[in-house]
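Only a single protein chain was left out; the remaining protein chains are all shown in position.
Chain nomenclature is as follows: A and B, assigned in order of appearance, with residue numbering initiated at 1 for each chain independently.
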Amino acid sequence: MRYALRRLEFFAVTLWAALTLNFILPRLMPGNPAEAMLVRFRGRVSLQAVEQMEAAFGLHPHTSIFQQYFEYLSNTAHGDLGTSLSFFPTPVGKVIMLALPWTVGLVGTATVIAFLLGTLIGMLAAWRRGGIFDALLPPTFIVVSAIPYFWIGLLLLLVFSFVLQWFPLGFGYDLTDQINLSWSFVGEVFAHGFLPALTIVVTSIGGWILTMRNTMITTLAEDYVKMARAKGLSPVRIMLNYAGRNAILPNLTGFAMSLGFVISGAIAVEIVFNYPGLGFMLLTAVNNEDFALMQGLFLLITVAVLVAILVADVVTAVLDPRTRESS
Amino acid sequence: MAVQVLTNQEVAAPEARESVLRNLAHAVARNRKALAGIALLTFFVLVAILAPLISPYDPNKLAFQQMLQPSPQHLLGTTGAGQDIFSQLIWSTRETLVLAIVAGVMATVISVIVGVTAAYLGGAWDHALNLFTDVFLVIPTLPLMIVISAYAQNHGLGVLIGVIVVTGWSYGARQLRSQALALRNREFLEAARVRGERPSYIIVFEVLPNMTSLIVAIFLGAALYSVLAAAVLQYIGLGDSSDLSWGNMLYWAQHNGALLAGSPWWVLAPGLCIAALGGAFALVNYAFDEIGNPALRPVKRS
Partner (left out) sequence: MIATRPILEVKDLVVEYASDRGPVRAVDRVSLEVAPGEFLGIVGESGCGKSTLLFAIARLLSPPASIVSGEVRFQGTDMVTLDDDELRHVRWRHYSVVMQSAMNALNPVLTVGDQLRDAMEAHDETNRQRIRERSDEVMRLVGIDPIHLRSYPHQLSGGMRQRAMIAMALVFTPELVIMDEPTSALDVVAQRSLMLQIKELQRKIGFAAIFVTHDMSLVSHFSDRLAIMYAGQVMELGDTKQLFADPKHPYSVGLLGSFPSIHGPKLPLRGIPGSPPELAHPPSGCRFHPRCPRRFAPCATTEPDLYAKDGALVRCLLYADGA
C-alpha cells in the first residue's frame, strides 16, 4: 500500500511539474514570449480569440501571477488548452487529437516490439555465453545505439526509399487519399510506417538487448539458479521461469523510466520522415511560434509517458509478488 | 557457543587511493573495448586541435561552386552555399567535442551533488531529492529541450549546453545515490565518523574516491547524451545555424534537399562522425561496466 501511495505521489508531482513548467517557462525567458505572442495575435484575430488565448495562458495583465496560475490550471483541467496559431482557429485539443493516433500507432507498436524482441535476444545471449557471439554482441550494439536515431532514419530513407524505391518517401499515408478504413488505406499506412518503425526498433533494440543480457548474467549467478540446476530442472525451464522471470523485473522498471528518452528518439524519427504524429506537430508548432500548441503537446507527451509507467508498474506487480506486499 | 575461525582477511580496509587508480589503469589497458574507444576519442581530439593544419580550406569560405560532387579537390563535395564539406567536417569537431565535454562535466557535477547529498542527508531530504530526480528523469527530454529552446530567443551554444544539462543530469543522480547508499554503511566510514570527521570531509575524501569509476562512467554517459542531444536539436534547427558543428551540417543538408539532390555525402559524413564520437564514449562507458562487474566480460568456452 505504501508503495502504491509513493507512486501516486510521484505521478502527481510529475504532472504538476509539467504543468508548472509550461506556465513558468514562457514567463522566465527574456522577452516574455507569452506576451509577445499575444501582441501578434491581437492585430489579427477577434477579441474573443484573444480572450481565449489569455485564458489558455492564464495571462490576464490585470491579475496577479497566482491568479493567472490557478486560472491556467483550471482551464487545463477542463481540457481547454487554448487555440492553435498554426491551425487557427482550431483549438489545441482538437489539433492534438489529429496527431495522437499516428504517434501511438507508430511509436507504441515499435517500442513494444523492440522491448520484447530485445529482451528475448538478451536472455538468449546471456544463456549461451562464450564464443564469438558473446564477445561481438556488446560492442556491436553499443556502437549502434550511439548512432543518432534520425540519422539511421535518413540512411534507411536514402537506401530503401530513394535508391531502391521500395517504400514511400515519408508521411503517414499517400497525401492524395482521404483517411478511411479500407484495406488499401491500411496497406498504405503500413507501407508508410514501415521504415520509421524499423528505425525506432533498430536504434532502441540494442539498449534492451544489452540491459537484459547484463541483468540475466547477474541473475544466472544467483543461488536459486544453482538450486534449480541441482534439482535437475530442464534448461528451458530454468532459463524462463527461474532466471528470465527474475531478470526481466529491473528491466521493466528501467523500461518505464527510460520512456522519456525513447519517446524523444521517436519524435526525431517522425521529423525525419515527416510522419504526421505528435513529434512532427511539435516541430510545426516551434517553427510557427505556436506556443499554445507547443505547451499542449508537451503536456500530452508527458502524460503519455506517465501512463506507460503506470502500465509497467502494474505489470511488474503482477510478475513480482514482493511488490504486492506492503514495504 | 559458536566460535568462528577468523583471520586477517575478513577485516579488509579500502584500498589506498593510488592503487585504485593503478588498478583502474591496468584494467582499462587490458580491455579491448576501452582501448578502441579511447583510441577513437584521441583521434577526434587530435583532429579538433590540429584543424587549422589538416583542413584543406577555410570552412566558411563561400568561394566554390555549389552542390559539387566529391572530387579530389573537394573530398566530400560542396554545400548548397559553396563551402567545402570536408573542411566543415573537420572544423566541426571542435564545437561538438567542447559541447560534449562541457555539458558532460556539468551534468555529472550536478548528478554527483544531488545523488550523494540525497544518500547522505537521508530522511525527508532524500525523499524530496529523489522525487526531484525522478521527475526530471521521466519528463521526456526532447520535448522539454525543444520547448525551452523555442522560448529562448537566442540559440547560442550556452543555451544548448544549458538545455542538455537540465535534461541530462537525472540519469546519473540515481545511480550515484544507490552506490553512495551502499558505501555509507561500510566500516571505514564508521571509523571516520567515530574519529569525529565532519560529514563534508567524509563525503569528499572517503566516499567520492571510492566512487571514481562510477563517476567516470556517468560522465561518459553524459558526454554521449550531449553529443546526440546536440545533434538532434541542431538538426531540427534549434541550434545556432551559423555555428560549425555536425548537427548543423545535417540541418543545412536537409534544407538543401541533399538526399534528393544527389549529395548524399553531405548527410552521411556528419552522421558518421556523430556516430563515431558517440560510439567512442559508449565503448569506453561499457568497458567501465565490464571492469566493475567481471561477470559481464566475454567468456571463453572451454
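In this section, a contact is a pair of C-beta atoms (placed from the backbone, for glycine too) under 8 Å apart; a residue touches a chain by one contact, two chains touch by 3 or more.
As the structure is a prediction and not an experimental result, all values here were calculated from the model.
The missing chain, though absent from the display, is touched by one residue of A:I65, A:M97 or A:L319; that residue is A:L319. Between the chain not shown and the residues A:Y72, A:W102, A:W208 or A:Y242, the one that touches is A:Y242.
The residue from A:F70, A:W166 or A:Y224 that touches the chain not shown here is A:Y224. Contacts to the hidden chain, counted on subunit A, fall at residues 129-130, 221-224, 226-235, 237, 241-242, 245-246, 249, 319-322, 325.
Throughout what follows, only the chains that are shown with their structure count from here on.
Note: centroid distance subunit A to subunit B, computed from Cα atoms, is 22 Å. Subunit B makes touch with subunit A in their complex at residues 33, 36, 131, 134-135, 137-144, 146-148, 150-153, 224, 228, 231-232, 235-238, 250, 259-260, 264, 267-268, 271, 274-275, 278-279, 281-283, 285-286, 289, 293, 295-296, 298-301.
The part of subunit A that touches subunit B in the complex is made up of residues 9-10, 13-14, 17-18, 21-22, 25-26, 28-31, 33, 129-131, 134-135, 138-139, 142-143, 145-151, 154-155, 157-158, 162, 210, 214, 217-218, 221, 257, 259-261, 263-265, 267-268, 271, 279, 282-283, 286-287, 289, 291, 294-295, 297-298, 301-302, 305-306, 309.
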